[in-house]
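Removed: one protein chain of the complex. Kept in place: all other protein chains.
Showing chain A:
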Amino acid sequence: MKLAYWMYAGPAHIGTLRVASSFKNVHAIMHAPLGDDYFNVMRSMLERERDFTAATASIVDRHVLARGSQERVVDNILRKDQEEHPDLIILTPTCTSSILQEDLHNFVNRASIISHSNVIFADVDHYQVNEIQAADRTLEQVVRYYLDRCHRQEKWDQFLTDVPSVNIIGIFTLGFHNQHDCRELRRLLRDLDIEINQIIPEGGSVEDLQNLPKAWFNLIPYREVGLMTAVYLNKEYGMPYISIAPMGAVDMAEWIRQIQKNVNTLTLSSSNKRVDYEPYIDGQTRFVSQAAWFSRSIDCQNLTGKETVVFGDTTHAASITKILVQEMGIRVSCAGTYCKHDAEWFKEQIQGFCDEILITDDHAEVGDMIAHMEPSAIFGTQMERHIGKRLDIPCGVISAPVHIQNFPLGYRPFLGYEGTNQIADLIYNSFALGMEDHLLDIFGGHDTKEIISKSLSTDIGLIWNPESRLELSKIPRFAREKVERNTEKFARQKGIETITVEVMYAAKEALNT
């Protein structure tokens, strides 16, 4: 048992639901108590989804506790099958089902015999994995299910596509800037003359999964989700994969070079058209991305040696740390991640780029570290933004968990060459704000905090009795002044001299009527 106020990664079922609702025509049925379908609210609000989220609950209530879910789960699966004809139904366990120990596998088997949809049971345990790991697993499970099935049915078409092609694995709903990143990757691959075989899970169809092995290789932009699938495809089908995040100019170049290597190795066997992307990298780095130029400009010079703290998921925290240090000459006092399960990789990546490494999922520890370091800027999640607010340190948000502001309508990729521009802006703006603030403080330029307000000319003669004073003080500050003014105005109109609680509310009513 531990005291917890806040968590970086959600419970396992959220990961499964994110994968399920990213695919087209896949329905998730949660085995959960009333109230655990909060995922639908998040998706509808944060992503501003226009469609109903394809996730419902098979409710666990008192009745179920006494008798077991029995027919209920099966009925709910069949009902969904009939109503919406999904390609796949994923029965999703929650913390509640983890301890009920019902044989949900068995329900799935029974339902799948009757239903037209395929039905699987998400193999995730609440007490073993978190949201991120569960998403990774579920994606692999779905891919494996469809490839295995296809194998059994011997409808197998193993041939690679004629022209170089890739799968992009790991773009999905509620991911940090995923939609924008995806668009940016498409553009990049078009430039490189590489076709996209499939993008999964976002917008993908499970029926197409059997064609995944037709791609030449796989791209895993974020290592949190997709790596398991890539490893599986590598093992079973010999598909190479690139798991570098194309974030920042340096890693972008490395990413493209790896693509080149892979394309050339595979082309060798068929023809001898070798590709050379070096001129592309050079052109993009120098002219499309402004980041390389920006790091030479005077602005960026001013940032040299400034101290920062970076915290987030492994992909974003590692990439941003490297960008800050290598590309902008900024010092990272501490870099950290909450993905404890992938700590080794993280440490290896940022070895030598920062003074300290912090691996924790306790936000208080992160807060203490920041307070101790007193950096000029923080790059972290929404939590770090709030820590920053409290400590008066600016913060750029670079990783999930996120709020609605992190689902911008405008085009804001983090990946690719446009991504380098966005990141440069984000970093520069965080510092510039911090410095402006500092200068204003030094020269006393801020507005004075007390608001001097007596808007009505005749402010003599009105007395607030102690009760009404007290009542007034209970009103939230932002509204208090207005209430005070309205009440006094009302009292004056009525020729009242002493303001009582009754007068206050009479004033409110008068205003309303």
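Everything below uses one rule, namely that a residue touches a chain if its C-beta (ideal position, glycine included) is under 8 Å from a C-beta of that chain, and two chains touch if they have at least 3 such contacts; residues count from 1.
Simple rule for what comes next: contacts and distances are computed from a predicted model.
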For the chain omitted from this view, which of "Electron transfer flavoprotein subunit alpha", "3-methyl-2-oxobutanoate dehydrogenase (2-methylpropanoyl-transferring)", "Light-independent protochlorophyllide reductase subunit N" or "tRNA methyltransferase 10 homolog C" is its UniProt protein name?
"Light-independent protochlorophyllide reductase subunit N"
Of the candidates A:62, A:152 or A:235, the residue in contact with the absent chain is A:62
Against the chain that's been left off, what residues of chain A make contact? List them.
1-7, 10-11, 13-14, 32-38, 40-42, 44-45, 48-53, 56-57, 59-62, 65, 76, 83, 94-96, 98-100, 126-127, 130, 383, 386, 389, 403, 471, 474-475, 501-502, 505, 508-509, 512-513
